[in-house]
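My questions will all concern the structure given below.
Every protein chain except one is present and positioned as in the full complex.
As written, the chains take the letters A and B, and residue 1 is the first residue of each chain.
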Amino acid sequence: MTTQTTDRLLTTSKAISEAIGQEIERDERVFVMGEDIGIYGGIFGATEGLLAKYGPERIMDTPISETGFIGAAVGAAVSGMRPIAELMFVDFFGVCMDQIYNHMAKIHYESGGNISVPMVITSAIGGGYGDAAQHSQTLYGMFAHLPGMKIVIPSTPYDAKGLMIAAIRDDNPVLYFFHKGVMGLGWMTPNPRATGPVPEAPYTVPIGKADVKRDGRDLTIVTVSLMVHRALDAADALATEGIEAEVVDLRSLVPLDREAIAESVRKTRRLLVVDEDYKSFGMSGEVITTAIEEAFDYLDAPPARLAFPDVPIPYSRPLEQFCLPNADTIAAAARALINA
Amino acid sequence: MRQEILMPTLSDEAEEGVLVTWFVVPGTPVRADQLIAEVQVEKVSEEVYAPADGRLTEILVQPGEVVRQGEPIGVLEVGAPDATAAPVTRAPTGRSTAPVSPSARRVARELAVDLSTVTGSGPGGRIVEADVRAAAEQGAGQGPAAGPAAAVEPLSPMRRAVATRLSAGLREAAQLTLTAEADATDLVAEIARLSGQWDRRAGYIETIVRACALALRDHPRVARQWTEEGLVTPQSIDIGVAVAVEDGLIVPVIRHADAKGLRELSREIADLAERARSGKLTTPETRGATFSVTSVGAHRVDAFTPLLDLPQAAILGVGRARLRPAVIDGRIVPRTLMVLSLTIDHRVIDGEPAAAFLDRVIALLENPGSLA
Partner (left out) sequence: MPDNETLREMHRQMVRIRNFEEALVQIYMEGKTPAFDIAAGPVPGEMHLSAGQEPVAAGVCVHLRPTDAITATHRPHHQALAHGVDMKLMAAEIFGKQTGLGHGKGGHMHLFSKDPAFGCSGIVAEGIPTAVGHALAFKKTGRDDVAVSFFGEGAANQGAFHESLNLAALWDLGVVFVCEDNEWAISVPKEKATAIANNSDRASAYGIPGVLIPDNDPVAIYEAAGEAVARARRGAGPSLIEIKTDRLLGHFQGDAQLYRTAEQIDALTARDALVRFEGQLATSGLLTEQQAADVWAACRSEVDAAIEFARSSPLPAPESALDDVFA
């Protein structure tokens, strides 16, 4: 597990805003654009306190013009700045996707490596609190499918700060997705795993490296974001039954740490993927295929997955909760896998 | 037996602290010394360990809640935890053209097992790795697996703890052992004299602890501890004394050993050993040693290689004291000789300073008047 030698605790949202603030201080090319990131501090707290410290030249509120300001971030990055643009909800990508996947992600390649686009797009993902079809999606599988952009998705405050600093310092476009449920916000359902140790000095967490959040010997659970918390809860319950689950937090989807997936499956022989994104054509399929390609001879049971069904996210609580994986359903899937 | 787990007292000024997080869920079996919670008082955080084997039945303070030092934070139901769940028994199905899992195929290749002779226990009669391994144990081709052949004794918490700590120490530290012979003839006489004086039996162990404590004063670098950031010199000389208990080992700690005379050491060691054997030691009493002493002197072992319990960098093993021929002034005379085995972490201490320390210990033991 990643070593954390500090007893200072922060929520994930505070870790993110601290990371951004430290990079703003260190590098005058870094600035942030987005809707309600100024006095509001970001709808989910990612830029809390930064306007007051660094002023409106570094923390710029924008109109509701995603194509405009995200496209502007691309241009600014090409011209030598290191912008961070916040797409308020990942669900809003539709209004500006061309700038993201066709322009930001392809310029470096199309220019034969001559021009780089060192920018970060931050965005809130995830549901589970009744925000319905257009405000609850995760969608990282879709973005990961398109070449040219790195994707990081922290699940802990420690990873959140390290990955943000790494993303800002990376010369490539990085999508930084944070789940609303891991931010530790006071107005959402309390989540003890949203608070954790965060060293005060700047540090990086490597992009493209997964992290084993819990060692185990009986099965491997691979997942990302809030589902890491749910998997850990399930693992605690399973441990009382003598089943030791290993929980692998991918932390990055692009690049994907295929070796970490394979190594864990070689150790436990059984794989369960938990995915809050839509089931088909996404992250869960890619992880399972990786396990088969790299660790086929070590599989003792067919790999399994627990993912959001291929339906728009329903509003009403029993419907949404039926669709989302939770600690109980993860534990049940793990038990089935052990007996499979 | 219900035992409350208390909020540690970490500060004299503050009254309250925060329960930061629990590492176990209520209802979970816990082992003695298992990490169960983290608390914080002002800037100091402290880990809380289970005081005994049992089951954590209640959590009284939630993460993030404020609690006064000394107040109960949880309840432990003391007693042996349930045995680990029995392995799932699977009934063989006996089908002939059964599917085989990839892992089973690999192991069959590695162990030269003929798959056509193996019965699968997986769904649909699938042959899984366990089936192949069981078949290999019985001799490949001799019939279907009949279930586990050997009896398996579940690991006790003590066994697990000893295994984990000592093998981790071997992996991380660079351990080597120096041995040297001490002439304990005068020491034996002194111990007899003290027994008469104290009106209770004196023993080797307190003299050795005292000698080590005094030697550590002169050689403080032997007690340093390895951290990634650098070597840390402890503030006090706290010596652990290994006590053999049923199925294992406990090492209670004598705090400020250099400030205690032989008699006090003798009483304290005896008391700690007694409580260790009857399971009455508290967790703080076994934490924080900066040096340890371990003795197999009651057996025939002369020298051995004691293992370090990190982060300690040195441990002294004591062999048997035995009357043997020695050479003094060119003549062979019977003397009581005893081998001391000092294991050190070479990352922290080099051979030469370690040998110098060992010389000092022996010098003190060979001149027992200096131990008073």
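By definition in this document, contacts are C-beta pairs under 8 Å (C-beta built on N, C-alpha and C of every residue); 3 or more make two chains touch, one makes a residue touch a chain.
Computed from a predicted model, the values in this text were never measured in an experiment.
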TODO: Write down which of A:49, A:130 or A:302 is the residue touching the left-out chain.
DONE: A:130
- [ ] Just name the one of A:146, A:188, A:212 or A:340 that touches the chain not displayed here.
- [x] A:188
Open item on the list: Counting contacts across the full complex, list the positions on subunit A that touch the omitted chain.
Closed with: 35-36, 38-40, 43, 61-68, 91-92, 94-95, 128-135, 186-190, 309-312, 314-323
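The criterion applied here is as follows: only the chains that are shown with their structure count from here on.
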Task: Inter-centroid spacing, subunit B versus subunit A (mean Cα positions, whole Å) - done: 40
Task: Residue ranges of subunit A in contact with subunit B within the complex - done: 5, 7, 9, 192, 195, 236-237, 239-242, 269, 296-301, 338-340
Open item on the list: Looking at the complex, which residues from subunit B come into contact with subunit A?
Closed with: 20-21, 24-25, 27-29, 40, 43-45, 63-64, 84-85, 88, 101-106, 122-123, 128-129, 228
